[in-house]
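First the structure, which I've put down as structure tokens, then a few questions once you've had a look.
Note that one protein chain is taken out, while the other chains of the complex remain in position.
Showing subunit A:
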């Protein structure tokens, strides 16, 4: 294990507890907000450069500082190897613009998954090789199984289990299953000196 690790440590650990892999590709880092305790594994790509170009009229009129956040991620999120977070875009007032991608807390994004959602709530598990289409809205406590394609503009309500191409509701998260969305323990298992997973 230790021989494979880069000498400086595979991850950069920030003051707020984020663990960002050195091999992750973060574009436009000034537009990416991390809430803390978030793990970004190697080969993850976050497109922070795709910022909103057309400002909302209220903001432009008030002359407020432009809100350039492209991707905002809450606490205890886990971005697995090779996934991509990309803000969705559409024409707005005659010009093409991107809109911010918001992710809540305890969101797991599986390997090789592409996320272009508008909003992802808290306690969401997205499997591997999933495509979340543009402007999809995923509410809290949702489980998206591996290989799902969530079509653009789809709304997935809370406590849904979706799968398929296109995604369809296949079940509901049972009452006893909502603790499984916690990612605190998973957070501890990665990093430069990982702890073993508790029993």
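Please note the rule applied: a residue touches a chain if its C-beta (ideal position, glycine included) is under 8 Å from a C-beta of that chain, and two chains touch if they have at least 3 such contacts; residues count from 1.
Everything below uses one rule, namely that contacts and distances are computed from a predicted model.
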Just by its UniProt name, which of "BOP1NT-domain-containing protein", "Dynactin subunit 4", "Signal peptidase complex catalytic subunit SEC11" or "Mitochondrial outer membrane protein" is the chain not shown in this complex?
"Dynactin subunit 4"
Where the missing chain touches subunit A, by residue:
1, 90-95, 123, 133-135, 139-141, 149, 151-160, 166, 168-169, 174-177, 179-180, 186, 189-190, 193-199
